[in-house]
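Removed from the display is one protein chain of the complex; every other protein chain stays in position.
Moving on, here comes chain A:
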Amino acid sequence: MFKTVKKYLRKDFSWIPPENPTHNYSYLTGKLLLRHEIPYEDEKVDQLIAQSILIKVTSIESYPWGQRCRRCGNTKSYLFAKMPNATCGQTCLYCRSCIQMGRVIECEPLYYGSSGFEWPLHEHPCQWDGELTIHQQKAADELVALVRTGSGEKLVWAVCGAGKTEILFPALTEALKKGKRICLATPRTDVVRELLPRLQKSFPGVNIQALYGDSPDKVGDAPFIIATTHQLLRFAHAFDVMIIDEVDAFPFHNDVSLHYASERAAKPKASIIYLTATPRKKQKRRIRAKHLPVVFIPQRFHGHPLPVPQLKLTPTLHRFLKKGELPPKVLQQIVYQQQTPRQLLLFLPSIKMAEQMAAYLKERNYKVQSVHAEDSQRAEKIQAFRNKEYRVLITTTILERGVTFPSVDVYVIDAGHVVFDEAALVQIAGRAGRSPDDPTGDVIFYHIGKTDEMLDAVESIRYMNKLGRKL
């Protein structure tokens, strides 16, 4: 029963003041800050409080079942701790979950900044001169309508390579014309870094800020913010248009805090857009129940269908992998593949196996590199592969998203391993056939027995191709 109570209370943001007087402090608007994050002397802060531009709110809620941190939404008792506080002389509770952003402690308030700052109206914000395909245009129109309505949500289910950023442009333009504040949030820093120059180029007259862990910009006082989902912990009722990219991706998918913060960061009346290529089961359920309106983009921007993975049963696979080797059949396939002009992306379940495999293929005189998440040379290695300096890139699931190469075949070794869930496999398969010059590519899943995840991935890809043909 307590669980239900907790769940019910999770959506309660009634503590955020509904009145938002207008003001000229772009830094404060729609923020939830600690005292030391406000760059003013006490006297000035008192004055802002008197004007209701800043409002003190309780930082940690107490319930019979426990506590909740209002900045990160944490309710887990083991992520709260007590400390004898020299400042107030009491023993006080603080949140350990969001401590990296400074300490939220029960005896000190959070400061909510009225979201009454008025953002400029941009007459012609968009300078992008590309053209949308028919499918992209259809989705774009629906998003414009959503922004016009001013509230509601929509999931954009777009295949890998659909060109989902461009689909947003008309909706972004609409929002900027009306002086609405936009946030594009994504779980990954890489994506924020990549999106900033692209969007700045397409919206040259708009102040766009990128916020992530060590971003040069820290302030967050622009009408258009691109941020990692973590950065939303400092926002409350800030955005009229909230776009969440890769809703299915780690860490967003499983992180209660990030869901809490992204919900709070949007205004009570806001247009919320989710982008994904691989919706999770929970989202699919909401789509089927018609609780979540969806717009499909089942075709890639170049109009060709997604390569459908071939499943190849390889019973001896584990025996060979244990020795750091590949079964003869798989090796033969690589020999054959290496005679074609395409490069090869080889996915393995672990860093150790990826490194072993790189050594194994190097011994056989292939030009190979392996790359993993903690690899300090990661960016350089990926760039060198893109420059075709070597032929085979061996990696773990980290490369599944975002990173694209024009002309590759994709093999997954031991596709039945738990790290390869449906979303990961769809994303991996989506690396092939990205370029209009080479819109196909072989995707092979080597396995020792089909898993549901493999079958679901294939089914999901077939389904999108079917929808694509109908259009």
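By definition in this document, a contact is a pair of C-beta atoms (placed from the backbone, for glycine too) under 8 Å apart; a residue touches a chain by one contact, two chains touch by 3 or more; residues count from 1.
Please note the rule applied: contacts and distances are computed from a predicted model.
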Which of "Competence protein ComFC", "Carbon-monoxide dehydrogenase medium subunit", "Glycolate oxidase FAD binding subunit" or "nitrogenase" matches, in UniProt, the chain that is not displayed = "Competence protein ComFC"
Hey, which of A:I49, A:A81 or A:A379 is the one touching the hidden chain?
-> A:A81
Option touching the unshown chain, where A:G102, A:G116, A:G152 or A:P406 are the choices | A:G102
Would you write out the residues of chain A that touch the absent chain, in ascending order?
-> 36, 81-87, 92, 94, 96, 99-100, 102-103, 105
